[in-house]
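For this depiction, one protein chain was excluded, whereas all remaining protein chains were kept in their positions.
All chains are identified by letter, namely A and B, in their written order; residue positions are counted from 1 within each chain.
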Amino acid sequence: MPHFTIEYSANLDARVDFDRLCRTIHKTILDTGLFEIGAIRVRTIRCADYAVADLLPENGFIDMAFRIGHGRSDAEKKATGTAIFEAVTQELASLFATPHFALSLEVREIDPDLSWKKNAIHPRLRPKGN
Amino acid sequence: MPHFTIEYSANLDARVDFDRLCRTIHKTILDTGLFEIGAIRVRTIRCADYAVADLLPENGFIDMAFRIGHGRSDAEKKATGTAIFEAVTQELASLFATPHFALSLEVREIDPDLSWKKNAIHPRLRPKGN
Partner (left out) sequence: MPHFTIEYSANLDARVDFDRLCRTIHKTILDTGLFEIGAIRVRTIRCADYAVADLLPENGFIDMAFRIGHGRSDAEKKATGTAIFEAVTQELASLFATPHFALSLEVREIDPDLSWKKNAIHPRLRPKGN
């Protein structure tokens, strides 16, 4: 945790720089100060087939899910979601200039009693000693 | 919202017309009268590796998830799920004629307090004025 997944319609391949979008979201998550860098995992899932709105071929979507560990307040969760959504909206402004694009984000907390994790990156990035 | 995602084992590529399946589900969602056309996003996710049931190479699956906004009654949610499941079952009747296929659907409501959306398609499709 945290896990950030970006599902998108394949017709956006040529219109969105998804590597850049992943880095924008990564930076926004980090800038909240609520998450440890070694745990951040942002990624895309490309959807080759889709049926969006009135089925015009240029209709496209990006649907984002942010799954986080237990421990942040409701206000922190809302502020984090808002910050990410605003950063993405700004980066994708050209898409919103068309009447063919929809963006969404859902934040969901992972049940601490039913999750497991092992991270070999943390020891490299965490401050040594104290 | 609503978001409809179809995960499937890659061995179904040649046996299912997934573009058609997306459209069938899109139409069934729309026909319930409970969802606005500009918000419907149906899509597929192809799973290249898989291990299904007794591991016969012809074993395949389609697993569907329908994430919807808050506001429909339990009865409406159940009726929507049933309608979609029946439409898909009918379209995939030839697969059920083999002992190698499993279909599933889960409906889940999105938390309105922890979701964000911006849709540039709605203004084009919503009735003008009132």
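Everything below uses one rule, namely that a residue touches a chain if its C-beta (ideal position, glycine included) is under 8 Å from a C-beta of that chain, and two chains touch if they have at least 3 such contacts.
Given the structure is predicted, the values throughout are model-derived calculations rather than measurements.
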Where the unshown chain meets chain B, residue by residue: 7, 9, 45, 47-55, 59, 61, 63, 74, 77-78, 81-82, 85, 89, 95-108
Residue numbers in chain A that touch the chain omitted from display: 1, 3, 5-6, 18-19, 21-23, 25-26, 37-46, 67, 110-111, 113-121, 123-125
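Just so it is clear, only the chains that are shown with their structure count from here on.
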Geometric centre distance via CA averages, chain B-chain A, whole Å: 22
